[in-house]
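Missing here: one protein chain of the complex. Every other protein chain is in place.
Chains: A and B, in written order; residue numbering restarts at 1 for each.
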Amino acid sequence: MDWQAIWLTVRLAAVVSAILLVISLPLAHWLTFSRRRWTFLIESLVSLPLVLPPTVLGFYLLMSMGARSPIGRAWESWTGHSLAFTFEGLVVASILYSMPFAVQPIAAAFAQVDPALREASATLGASGVRTFLRITLPLSIEGVIAGVVLSFAHTVGEFGVVLMVGGNLPGITRTVSIAIYDQVQALQYREATLTAFVMLVFAFVVLAAVYGLRRRPWSATPLA
Amino acid sequence: MTLSIDIRKRLSSQFALDVAFTAVPGVTNLFGASGSGKTTVLRCLAGLLRPDAGHVSIGDRLLFDSTASVDIPVQQRNVGYVFQQLALFPHLSIEQNIAYALHRRPRDEQRQRVNDIAGSFHIQHLLDRMPGQVSGGERQRAALARALVSDPSLLLLDEPLSALDHAIQARIMEDLRAWNEAHRIPVLYVTHSHREVFGLGERVVVLERGRVLATGSPHEVLDHPSHVVLANLAGFENVFDATVTDRHEQAGTMQCRLDDSNTDLEVPLTDASVGAAVRLAIRAGDILIANQEPRGLSARNVLHGRLADLTRQGPTVVAKVDAGVRLMVHLTPRGAESLGLRRGNHVWLIIKTYSCRIVVGGS
Partner (left out) sequence: METLTTRGRLGAALVIGLAVASARPALNAQSPARALSVAAASDLQTTLPGLVARFERSAGVKVAVSFASSGALFAQIQNGAPFDVFFSADIDYPKRLIASGHAESGSLYEYATGRIVLWTRQNSGVDVTRGLTVLRDSRVRRIAIANPQTAPYGRAAVAALRHDKLYDAVQGKLVLGENISQAAQLVDSGNADAGIIAMSLALGPAMRARGRFKEIPASAHPPIEQGVVITSASRAKGTARQLLDYLKRPEAIELLQHSGFASPAVPAR
């Protein structure tokens, strides 16, 4: 049982979802409420990872973050080590790869907040920030939670991108999905099944905890 | 402090707003059919919509002036707005809703003001409830309290009472009027129901397709509609084209022949000459109906016809009568019963001279 890989994966997914939450709130807010005509271009950019095959995306990310790239070189001179083939590199790659899974549900949740409520807030003297914190965000919290959960789950399940950008270094970039793949490649089916099962249970527990905290689970009848 | 507005705004290739009027402290009705631009005016006043040109001020406080490039943002206008759907924040309690605009003030001042306004509108006992847990009328009061708690200089109400029953409406308006007595600000009340206008406003501004059609007291504007559109809006169900056939200067009346018929009506005198085309408007409620030819009446207009249709609409019975022209008559259910009216019956319609109003213009 590769506990190292499991713990690494959990850490990766947690860091990525936390950072994505911080990035996605303003981005989704802008995409939903901006009146500029070209928001659709940014939407398409954000959603690109949904349609690109992971290995293709991984390859291009490797090219942009690796030792030969300007970004990779700048990072190296700044910190003393490379960006690709490190945990930080996985974080960066996963943020890009899981972004649509955070931004889309959050933007959809913002969009279904009644515009009259936001206008009423403005007429009552609230600034844009206050309206966001007191009205928009609380009324769309379920979508925000969905975005966090989805980006967490998506990062846990990543394979192609993580393999290309991470290099499958044990203890550093060998996530659990790669570990399972390795075990299957080595025809160690029993070990693979066991590791996969542990991940399944863990993922289920996390999802159940998060969905259980929601105010209104998937039911048509509102809470009394 | 008087509201003064003079704005123009093009909303589409077919619709442009061009209105100018003033509103003194007290309730002013903004009256017009759906799509006439009433909500647009409110949104421009609140700062939610930017006019193309013009000027808006309350007293000497300038809110918008296109020539001086002044456009005070919504948040700073201090204009109270009660939306059509009320827009109470569903996740905050009534108390939190009302206190929303007061967040910068010290806690005890907030509490004081909230209690005061809740008292004025009789909802102190509901402060802890959520908007979803109170009745329609109570929500309405909460929305009013929320808009007024910070002492705005103008209050805008967008058709707020249309869903409520008459008695509740009246009580809420009483409370609002009482509050208005103590706080002299203009209140703009938007409605498309002429009944509300009579009950609730001291002055009325009539909008039609983005323009001000008339201003004045409800009685001036609606009881004596100067315009066909007003007549329609004001609930005159019978409007006819006619030609003047005779003038009786001494009696103060004139005779008109309704177009495409042999029906003559005696109407109040105007300066229209013989042969001129006029339009007549008669309220369905102003026509009497009889099942026998009446005798000994003062009324000058008695028309004979047949009852074409009789239906019950709520508290009223609506009769359609063919008397040379098709007329609509309102009567009470008991009245209809006591006359034993059936379709096809011969009936007589009695119309007082003064029930016929001459209107002009429109199409």
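Annotations for the structure displayed:
Keep this in mind: contacts are C-beta pairs under 8 Å (C-beta built on N, C-alpha and C of every residue); 3 or more make two chains touch, one makes a residue touch a chain.
No experiment lies behind these values; they were computed from the predicted model shown.
The residue from A:T86, A:T131 or A:T195 that touches the chain not shown here is A:T86. If you put the hidden chain back, the residue from A:M1, A:L45, A:A74 or A:L169 that touches it is A:L169. For the chain missing from the display, the contacting residue among A:S17, A:Q104 or A:S121 is A:S17, taking the whole complex into account. Between the chain not shown and the residues A:V51, A:V129 or A:L187, the one that touches is A:L187.
Looking at A:G72, A:P100, A:G125 or A:G143, the residue that reaches the missing chain in the full complex is A:G72.
Seen across the whole complex, the unshown chain contacts subunit A at 8, 10-12, 14-15, 17-18, 21, 59, 62-63, 66-69, 72, 81-82, 84-88, 133-134, 138, 141, 145, 148, 152, 163-164, 167-172, 174, 182, 184-189, 209-210, 213, 215.
Simple rule for what comes next: only the chains that are shown with their structure count from here on.
One simple way to say how far apart two chains are is to compare their mean CA positions; for subunit A and subunit B this gives 55 Å. Residues 114, 116-117, 119-127, 130, 134-135, 138-139 of subunit A touch subunit B in their complex.
Touching subunit A in their complex are the following residues of subunit B: 46-48, 74-81, 83, 85, 87, 89-91, 100-101, 103, 146-147, 150.
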